[in-house]
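All protein chains but one are shown in place.
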Amino acid sequence: MPDKQKNTKLFLLLLVPIITLLAGCEFKDIDKNVFVSIIGIDKSDDEDKPYKITLKLYVPTSSFKQSPEPEYAYLSQNGETLSEAIRMLESYSDKELEFGHSKLIVIGEELLKEQKVSEILDFLLRRPDIQMISWIAVGRPSAEEIVKMVSQGENAAYPALFNYFEDIGTESQYIVTTFLFDFRRRLTEDGIDPVLPIIEGKKKKKHFEINKAYVLVNKKEPYELSSLYTQTFNILSMNASVADLSTKREGQQFVARIDSINSKFKVIVKKNNKIELDMDTSLVGYISESKNQLKTEDLSYYSRLFEAEGEKFFTDFLTEMMNIGADPLGFGVDYNSRILHNKRMSAEEWNEAYKNAEIKLKVHADLKSTGIIQ
Amino acid sequence: MSRYYYYLILINMVANVIASVPAILLQFHKQGSVSSMILAAIIGTILITIYTRFFNAFPGMTLPDLLKKTTAKWFYNPFILLLALVWFIAGLITLVTFAFLLIRFVTPEMPIIQIGSTIILSVIFGCLMRSERVLYTIELVTLITFPLTIFIFYKAYTSDNLNWDFVKDAALYVNQMPNLNSFGACLFLFLGVVNLFIFNRFFTEKQSFKWKHAALIGVISTMTLFTTYFIPIGFHGFENIDELVYPWISTSDSIRMEFFIIERVLFVFILFYLGIAFLSILIHWHVSMEFLKFVFHLEKIKFRGLTVGTVIPLPFFIGISLYFLRELNEYQLFRISGLFYDSLIFFFSLITILLFFIKRRMKNARQAKEY
C-alpha cells in the first residue's frame, strides 16, 4: 500500500496535539475511591430536610487475611433532596464516593409509609452508576439502624446482608428478593404490585431477621405480609426453590420439605366482567418430620392431606390479597397478556373484578419419601 | 452466498440494537410498533432479496460503476455525493450514540471530545483500507465480539426475571396501524445490504442467492427485531417503558452474572458492543469515503508523487463529527436518528426504482453489443 507511510505520518501529526491536549485528563486511581456497600434512605426529623441518607462504606485494608474482622465506615446526612444529601456526604470524605458497587438499598419503614417511594426510585434510576441489580428492602425500625449494624460472624469485605438475598447464600422460604429494576416495573405497571422484604435488626442478638414483607398497593398504606403469607407468596411466585410446609389434618401432623416448586396461574375471563383466577401448583418433596409413625404405602394419602392443607394456605393468601386489592403475583399483567388492548376493561373495572374474582386452586402434591425412617 | 455478505447484513442489524432503534420503537409502543416491525420484516427481506439479486447480476461492479455506464453526468455526480453524505451520517449517528453511552456509563469524567476522538482515531484510518481488508477486519472482530453478545442474549432469555406476560401484553398491540417512525427504525436494520453498493466489487464471482438464503436472513432479522423490542419490555414492564433513554443498557444492567470476575453485565455489554459499533462506523465511513473517491477522483490528486487525495476527506470527517459531538444533546440525537431513518424509507424506495432502470439499460446495452 503506497499510502501507508503517509498515513502513519499523518496519524502521528494528529496524535501529538491530542496527547498534549489530554495532559490534564481525568485519571483517578482505585485507591482514591471509596466504595459504598449499602445505601440507606430514611425520613429525617428535620422538616426542611426530609431525607436522611446513610451510607455503609468499605474500608480497604491491604490484606483481608490479616484482618478478618469486618471494618466499615459510615456516613449520614440529611438533605432536602437525595442528591443534596449525597453532595454533602461527598464533602465529608477525602475520597470519591463510588456507588457502582452498592448492592443493597434499604428504605426506612417510616419513609415508605409516606408514599415517597417514586421520588426515591427516580433518584436511584437516574444515576447511571447505581446497579439495576441491587436489591431493595425495607429497614425496620429504620434504614440507618440496619445499615450500621454488623451481624455476628460477618466476613470482612462482604456484608452478611448480601448473603440473605444471594442465591448462593441462605435459601430461606421467607426471604423475598426484589431487584431494583423489578421494583421499578412492579411500581410503574398497573397489573402487578411491588413486594419488598423487611429487614429487622435485632440489636441485642446481633443478627438480622428477614421473614416479612410489604406489599405496596397504589396510593394506599403498605400492607405487611406476615411470615406465613410471605412464605406463601414466595412459593406461588416461585421465588423460593425449597420450602418446609407443615400439615395438621385428620390426626396426622407432619412437615414436608418441598424441593421442587412449580406454580402457574392464569386469569379466565367470564361474562359481565367477571374473572376467575386459576392457579395450578405442583409441589414435590419428602416428609422431614412427623409426630406419628408413617407408612410408606400411605404416601399418596399423606400427599392428599398435604394438598388439602396447601389449598387452604393458598386460598387464604389469595383471598386476603383480593380483599385489600393487592396484586403481588401479577394477575393484572396476566389478564393484559390475554386480551387485546382495545378490548380490555378499564382499571376501575379490573380492580372491581379482581376483588370479586373466583378462585380456582389446584395443588398437586407429590411426597416421594418419608425420609430415612418410616 | 459468501460469508462476507452475511457479515455486512448482520453487523448493521446487531449494531442498532444498542442505538436509537429500540428507543424509537419503545417510544411508540402503544402506537403501532409491533405491526411496523412485522411490516418491516417482510418489506426488509424483500428489499434484501431485490438488492442482492441486482448486484448478483453484475458481479464485481459497484453502483457508481453501473451508474457511470447508464446515467448522465449531471445526475451521476450529485447523486453519488448524496450517497456519500447518507453513509457519513449513518456512521456519525452510531459514533455520537456510542460516545454518549461511554460518557454516561464507562468514563463519566472524560470530556466528550476525548471519547469521540478515541473512536474516530481508531476507525478513521481503517476507512482508507482496501474493501477486501475491511471485510477481513469485520470477520475477525465479529468473531471476537459475537460469541459474548450471543451469550448475553442467551442470559437475557433464560433469566428468571424476564416476565413473559409483559411481552405478551406488548405483542397484543399488534392490531394497530403501523407508524412511519417505527417502520423507518425497523427498516434501517435491514439496510446492511445496501453496503453492497461498494462492497460488491469484492464479490467478483457470481453468487447463488436462492429463496433459502433469503429465508435465513428473514429469520435472523426477525429474531433480532424480536429481541430488540421485546426483551427490554420483559425486563422493565410495558406501561412506562418509554421513559428509559437507553433501554438495552438498562436491560443489560438487569442481568447478573453470579460467578464471573465481572458481575455487572452492563460493562461487558458496552465494551463488546463497542466492537460492533466500531465495525458499523468502519463500514459506513469506508463506503462514504469510496463514494467520495468516485466523485472527486481523489486517487488522482498527487503531491510530490504521493497520492494525498485519499486523505483529504479525513479532516472533514473528523471535524464534522467532533462538531456534532459537542453540539448535540440526547434528545436532538434521538430526533435526528428518527428523521434520518424516516428519510431513508423514501430514499431507498427511489433507489430501488433506479436499480430497475439501470438493469434495463444494462440489458439493452448488452443486447446492442450482441447484434
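Labels for the chains are A and B, by order of writing; each one numbers its residues from 1.
Definition applied: contacts are C-beta pairs under 8 Å (C-beta built on N, C-alpha and C of every residue); 3 or more make two chains touch, one makes a residue touch a chain.
Definition applied: contacts and distances are computed from a predicted model.
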Seminar exercise, completed: Per UniProt record, missing subunit out of "SufD family Fe-S cluster assembly protein", "NADH-quinone oxidoreductase subunit E", "Spore gernimation protein GerA" or "Monovalent cation/H+ antiporter subunit B" is "Spore gernimation protein GerA"
Exercise. Which shown chains does the hidden chain touch?
Worked result: A, B
For this session: Taking the full complex into account, find the residue in B:Q31, B:T71 or B:Q114 that is in contact with the omitted chain.
Result: B:Q114
For this session: Based on the whole complex, identify which of A:E110, A:D129 or A:D366 touches the chain you can't see.
Result: A:D129
Exercise. Residues of subunit A in contact with the chain that isn't shown?
Worked result: 1, 4-5, 8, 19, 22, 25-31, 33, 35, 37, 58, 60-64, 98, 100-101, 103, 129, 157-158
Problem set entry | Touching residues (missing chain, whole complex) on subunit B | 1-4, 60, 102, 106-107, 110, 114-115, 118-119, 121-123, 125-126, 129-133, 136-137, 139-141, 143-144, 199, 201-205, 207, 260-264, 267, 271-272, 274-275, 278, 282
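Rule of thumb we're sticking to: only the chains that are shown with their structure count from here on.
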Exercise. Roughly how far is subunit A from subunit B, going centre to centre by Cα mean, in whole Å?
Worked result: 39
Problem set entry | subunit B contact footprint on subunit A (complex, rising order) | 1-3, 6-7, 10-11, 14-15, 18, 22, 25-26, 28, 100, 128-129, 131-133, 166-168, 179, 181-182, 184-186, 188-190, 238, 330, 333-334, 336-342
Problem set entry | Sites on subunit B touched by subunit A in the complex | 30, 104-105, 107-111, 114, 117, 121, 125, 128, 130, 160-161, 163-169, 172-173, 175, 235-240, 250, 253-256, 258, 264, 266, 306-308, 310-311, 314, 318
